[in-house]
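Starting off with a structure, shown below.
Note that this complex is displayed minus one protein chain, with the remaining chains in position.
Chain nomenclature is as follows: A and B, assigned in order of appearance, with residue numbering initiated at 1 for each chain independently.
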Amino acid sequence: MSNTSIIEKTAVELSKSLISKELSATEIAQAYLDQIDRVDHQVHAFLHRDDEDFISQAKASDARRAEGKTLGPLDGIPVGIKDVISVKGQPLTAASKILKDYISPYDATVITKLKEAGAVIGGRLNLDEFAMGSSTENSAYGPTRNPWDFDRVPGGSSGGSSAAVAAREAPLTLGSDTGGSIRQPASLCGVVGVKPTYGMVSRYGLAAFASSLDQIGPLSQTVEDAALLLEIISGHDPLDSTSYPIKVPNYTSALETSLEPCTLGLPKEFFGDGMDDEVRKAIEQTIEFYKGLGHKIVEVSLPTTDLAVPVYYVIATAEASSNLARYDGIRYTSRSAASTNAIDVYAKSRGEGFGEEVKRRCILGTYGLSSGYYDAYYLKAQKTRTLIREDFSRVFKKVDVILTPTSPTPAFKFGEKSNDPISMYLSDIYNISTNLAGLPALSVPCGFTKGGLPIGMQLIGQAFEESSLLSIAHAYDREHRYGCKAPSI
Amino acid sequence: MSDSESTPMDIDYASNLARIELTEQEREKFQDQLGDVLKYFEKLKDVDVEGVEPTAHAFSRFNVWDQDVAKEPFSVNQSTQNAPQSRNDQIVVPKVLED
Partner (left out) sequence: MKFEAVIGLEVHVQLDTNSKMFTRVPCGFGHPPNSLTDAVILGLPGALPVMNREAIEKSIKVGLLLDCKIASTCKWDRKNYFYPDMPKNYQITQFDQPICEGGEVEIELPGDSPAVMGKHRMVKLTRIHLEEDVGKLTHFENDSLVDYNRAGSPLLEIVSEPDLYSPEEAFSFLTSLRNSLIYAGISSCDMEKGQLRCDANVSIRPVGTETLGTKVELKNLNTISGVKNGVEYEIKRQIKAIEEKEEIVQETRRWNPDQRYTIPMRSKEMAHDYRYFPEPDLMPVKIDQEWIDQIAKEIPEKPFEKQRRYMEEMNLPYSITSALCPDFQLCQYFEQVTALTQDPRKAGNWVVNDLLRELSHSNEESTPTPIEDSPLTPEHLAALIQLIEKGTVSNNVAKELFPEMFSSGKSALELVKEKGLEAQSDQGEIESICAQAIESDPDAAQKFKGGKEGAINALKGFVMKATRGQANPQVVDETLRQLLAQ
């Protein structure tokens, strides 16, 4: 089989090919390595690869299969890893200079689960430094390019994860989402991205950005593929006190059960100004499609939408400022050569090792927690957050799922937004309230602009209702499969 | 310092507290940029949160703990493998001045 045919396959298709012995895991792995060699000098999704290890994992999978000891549907399938998730023996840079030499001595729980499932753990994928950003322009190791247009950003912070799938450098990747960092890049790159309910997927081994908002999730070509990966990585983890003790449903089989007619809500605050016309049109077509299937569409209101931005930034930066304090030049990070004593080793190492956006957010977060400001900022934000959650609870009494565009615009050009922090923040408005409320949400590609740029639609579900969320998404994705269209590079 | 509105951010205080040394350029740039972001934060001022509890955690749970059974620790090598400088299995830090 040609490389192209291999890498065009979805993970589900690859899995079937492995079972039918049409393909071996080694062939699959090699096909992806060839593709990476072919395109990544332009895409720059990968920060680090251990090709030898990659192939040997694939070989081990083949050996298992030959002995009849296959570990499951994901056995032999490559999964790329956002460079914030710990893999033992692999670097973890978080796209920062401060961790440039760091090798992780342990596996994240999601990685342990992937290994137990026989997945082939792939290379380290680029991101905005410490997951702070929406364009991957904040990476200390150079940006990733959108495979649909190399002059444009892939989105962020999981830009490498989304670009790798779009560029067919991996069938599946893991990203992380704190304020849209899986969904927005998925939308901009024309792939599927899922942020689970907070607590569904263990955060143990995920370099923390905002502890109460972070979640790890899958990126893929199709909803089916995402469901497959999500099933494997979800589940209660005793090492993560915030992970929820709930039995993981079989998401894959949930997709096969026929969907009851449901009600989709359109929050009017998401459909106002600032939305690109072509995005609006694509969403309208999506709405029509769901109507055609017999589902009801209802207008709803989330009046606290506007408040989500300050609430998010106060809380996320506060938690980040504390979570990033450990990157200090002492135990495992780059230490400034200019430091002379134990006081300035911190300030100099962090000043040199952190990029601008990270520095901005740490300082902002520190300020928001500082004496005299805690009540007005952090505490007020956490209370307002409760109001945001209540908004969603109210809406979910009337609807099963909320439908919005994932991003108000398609991929923008490099440098277009990055010099204006407020503008960057605004593009988050569609995504951040879901993190604040801890709800599951996903992005499914739903069309292209005339210029050939992907457009994504977002579905937001009720807490722990990933099954219905995926089913509703699959109802659309099965018929359109926009994620299976690849850019020509 | 309870009236946060009219006082601009003391960037020197905040960056010192955050242990991040800024270049002069960064300092000026941040003063402006963060000043703009803070105006956004001021939106919170007018929100009525009378009787509203802060969201401490996404989902309310109590007593999430482990039994007191010791597990295998890292090897000494694992402990120090990423240290910029170590000696005698301990991590070297620049001189700490106590008094």
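The working rule: a contact is a pair of C-beta atoms (placed from the backbone, for glycine too) under 8 Å apart; a residue touches a chain by one contact, two chains touch by 3 or more.
Keep in mind the model is a prediction, meaning the values are calculated, not measured.
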item: Residue among A:M1, A:A63, A:L239 or A:V298 touching the omitted chain; value: A:L239
item: Absent-chain contact - pick from A:L14, A:I330 or A:L453; value: A:I330
item: Option from A:Y313, A:F354, A:Y378 or A:Y482 whose C-beta touches the chain left out; value: A:Y378
item: Selected residue (touches chain absent from view) among A:Q30, A:S301 or A:S322; value: A:S322
item: Among A:L23, A:A95 or A:A108, the residue in touch with the chain that has been omitted; value: A:A108
item: Touch list for chain A against the chain that is not drawn; value: 84-86, 92, 94, 99, 102, 104-106, 108, 203-208, 211-212, 238-242, 318-319, 321-322, 325-326, 328, 330-332, 342-343, 346, 366, 369-371, 374, 378
item: Contact set of chain B toward the excluded chain (per top definition); value: 17, 19, 56-57, 61-71, 73-76, 78-80, 87-99
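Throughout what follows, only the chains that are shown with their structure count from here on.
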item: Distance from the mean Cα position of chain B to that of chain A, given in whole angstrom; value: 24
item: Of all residues in chain B, those that touch chain A in their complex; value: 1-2, 4, 9, 11, 13-23, 26, 30, 33-34, 36-37, 40-41, 43-45, 47, 49, 52-59, 61, 64-66, 74, 78, 81-85, 91, 93-97
item: Residues of chain A defined as touching chain B within the complex; value: 101-103, 105, 198-199, 212, 238, 241-242, 244, 306-307, 309-311, 313-314, 321, 325, 328-335, 339-348, 350-352, 354, 356, 359-360, 362-368, 370-373, 375-377, 379-387, 389, 421-422, 425, 436-438, 463
